[in-house]
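Only one protein chain is missing; all other protein chains are in place.
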Amino acid sequence: MAPEPPLLSMSGITKSFPGVRALDGVDLDVQAGEVHCLLGQNGAGKSTLIKVLAGAHQPDTGTIRWRGEDVTLRSPIAAMRLGIATIYQELDLVEHLSVAENVHLGHEPTAAGFVVRGRAAKASTAELLKRLGHPEVDPGRLVGDLSAAQQQIVSMARALSHDVRLIVMDEPSAALDPDEVDNLFRIVADLTADGVAVVYISHRLEEIRRIGDRVTVLKDGRAVAGGLPAESTPTREVVALMTGRNVEYVFPERPAEPPAAEPVLKVEGLSRQGEFAPLDLEVRPGEIVGLAGLVGSGRSEILETVYGARKATTGRVLVGGQPLRPGSVRAAVRAGLGLAPEERKAQALLMLESVTRNVSVSAMSRFSRGGWIDRGAELGAAREATRELSLRPDNPAVPVRTLSGGNQQKAVLARWLLRGCRVLLLDEPTRGVDVGARAELYAVIRRLADEGLAVLLVSSEVPEVLGLADRVLVLREGRVVHEAPARELDEPRVLDLVMEGSPAS
Amino acid sequence: MTQHVSPPRGGTDKAAPVEGPPAWRVRLGRADVRTLTLLGVLAVLVLIGGITQPDSFLDTRNLQLVLTQASVIGVVTVGMTFVIVSGGIDLSVGAIVALSSVWATTVATQEYGFFGILFTAVVVGVGCGLVNGVLIAFGQMVPFIATLAMLASARGLALQITDGRTQVVTVPGVLDLAERDSYVLGIPPLVMVFAAVTVIGWLVLNRTTFGRRTVAVGGNAEAARLAGIDVRRQRLYLYLLSGLCCGIAAFLLIALAGSGQNTNGNLYELDAIAAAIIGGTLLTGGRGHILGSVLGVLIFTTITNIFALNNLQTDVQQIAKGAIIVAAVLVQRRTASTH
Partner (left out) sequence: MTKLTSRRGLLFGAAAVSAGAVLTGCTSNDPDGGDDKAADTQPAADDKPGKPVTIGYAGPQADHGWLNAVNEQAKKRAEKYSEVTLEVTEGSNDTAQQIGQIETLINKKVDVLVILPADGKALTQVGLKAMRAGIPVINLDRIFNSPQAYRCWVGGDNYGMGLNAAHYIGEKLKDKSDAKVIELAGIDNLELTQQRTQGFDDGLKNYPNIKKVARQAAEFTVESGQAKMAQLLQAQSDFDALWNHDDDQGVGALRAIEQAGRDDFLMVGGAGALSAFQAIKADSGVLKATVLYPPTMAASAIDLARALGQGKGVSGLAEFEIPSTVTCYSAVVDKDNVDQYMSTGFK
């Protein structure tokens, strides 16, 4: 491309956290004055990558070159000194300070080295805000009193208050109204005209088409495509890169005959205000039903509402013909539901505890009498459940935090296996699971279904849903737009549905 | 984490099964480091006491004295440990001890004799715990705030009941508990109660579903809820338990001091939290050790004893106590990071 070296060049960046490899050899080149879009599903590694770029995480391996020279970004301050500013999705502003104070936080204009020159700070802040198209924001106001869009402007003003050459924007349009988005794009255009580079992260493909120059797609911690032209690459190709597979998986065989038993889980007209429209679905014992959709389609919300972790606005959930008490997880668990949530560490695991105790926590009554735990029986039961799922290492006494992502997921599944649940709700079951360990997890899930469990599966990876589920419901913006047996669908068809929301059949 | 991506992980693991150390070694190893550290500190203290005051420190009466003095705060600390393990805090323990001790020693209560006093102390303690629990579990109040409010109001009520007066106990059965004649095989009854509470507390935390649920709620409340645990009810029970311990402690204090006073239990909350922390209980919840807490109490009581025997004054005692807390936490962070 350009004859001079790229402004930023990251190559072979890897970063591992206990149990998961978040970045696995990522390359990223950014030219001065371009808008470089970063695309990827939740958990694809975007956040980790921008934290590496911001100096908040140190990469395990890999090199970062800045204007042709090797650099180490030891801290956010080091990155800032080079001219790299990051605007996070969760804005890192101090609510109880004024706009001007936030903009100049850490580099206040001072007299005699320590006296803050409040007037000068306000004046330069006003200047920046004007440049950003929001002259109406008073530099003296408290940030906590501003709207989300205004706060974002403040955050951007803060970035520009440094001598900035690269701005990373993490989903900047997520909290904005359409006309505010237009202003944002104008700002981005102004910046790039001045030679500033922008790394722009978004789920919205249409935005990327409007302002992007090039696109890098991340998936499972790898850059599956780098530097694609933003305007001319077909949408389907981009989505396929995001949701598709870079490794071909062998999915387990489906049973020849669709299960004939009565549905064990019935959802009737279930909805939640602002999240998803009334929904009907049935899952039979032995059947895996998949919900496919992009971020924001309401997938996780549906599962959590079925489970009682969120209270439904309308409708009801029946298990074995009996309606569940709404909004009660305990009622759902007692009726035989089990959830493997999306955020395993935050929502499912007791990270300080052993595998045994994580597995036994929902089934303690099975090996206790009068509240007294028979620890031998507990260990035996946990061992049996984890062995059945081939959890490694084969020692349930080890702390669960030392397990890999896939084995942590198995610990969650073992919990529900031990509990003896009838319906398993799986939210992104392979999120954070090493690519290599997924096939085994699929086999486990299928085996559980074959043994008579009903499985409701949510995944943002279309091939996963198509490969694993018997029947698929396609969601778009909280609505089911299509329902069909998985074998009658293919990836392009689902992608069309997910993106266009075209009417069923 | 292995470097290869495919083939699937399960296969390679089967080829070379990873065997960690056996379960008992893992657990014993961790328990050992922690408990040995505390026992080491205690041993050093005993050494210092023995060298500086060989006659008065190393004798049976002094052992009885130290254990007796540790009993009241020790029982409170067992309850506090449960609350902290669940991710909460109970700042009202000292105030509850005061209120229980005062309510149980009014003239009217003393007419009902031994069991009147015992019953009142326990019921008042549990009652305060119930209020704490309801506010926290169902009123969605932060434990710090709810128990701080209880601290203020229980102390206030205790003052109102007594008018600042010392209520002397005249029931012989209660007073006898803290006198030498009632020692069984040289063990003071108060110490027996303390030991019993410790053993029961240990068993409940480590061997029962109640203990497991407590740890789960403290370790990850959201995960516990999604695993089907009734988090709110568990929280309620925990503050009840802490209140119960305060009631028992109040009864022991009534026997020991022979009176009830609104100033009883002064700063127990801080002593109990400090003992639990040096005992290895995480202030953030999810992990706690009854034996560690009890060793923490014994360390503090022994320090006080050694300092008093050497006629050192309060200021020095307080400095030493602060230093021990910092040292214990630092040592634990070191040992924790090696696991």
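Letters A and B name the chains as they come in the text, with residue numbers starting at 1 for each one.
Definition applied: a residue touches a chain if its C-beta (ideal position, glycine included) is under 8 Å from a C-beta of that chain, and two chains touch if they have at least 3 such contacts.
Every value quoted in this text rests on a predicted model; they were computed, and no experiment measured them.
Contacts of the undisplayed chain with the visible chains, over the whole complex, involve B. Checked against the full complex, the candidates B:Pro54, B:Gly139 or B:Gly164 give a single residue touching the omitted chain, namely B:Gly164. When the omitted chain is restored, the residue from B:Thr147, B:Thr198 or B:Ser259 that touches it is B:Ser259.
Residues 53, 55-56, 61-62, 65, 68-69, 159, 163-166, 168, 178-180, 253, 256-259, 261-266, 304-305, 308-311, 313-315 are the ones on chain B that touch the missing chain.
By definition in this document, only the chains that are shown with their structure count from here on.
The mean-CA centres of chain A and chain B are about 42 angstrom from one another, to the nearest whole unit. Every residue of chain A that touches chain B in the complex is listed here, in rising order: 16, 21, 24, 247, 307, 309, 329-330, 332-334, 339, 341, 346-354, 357, 360-362, 364-365, 368, 371-373, 375, 379, 390, 392-398, 404, 406, 415, 419, 434-440. Those residues of chain B that touch chain A in the shared complex are 1, 4-11, 13-14, 17-20, 22-23, 26-27, 207-210, 212-213, 215-216, 219-220, 222-230, 286-287.
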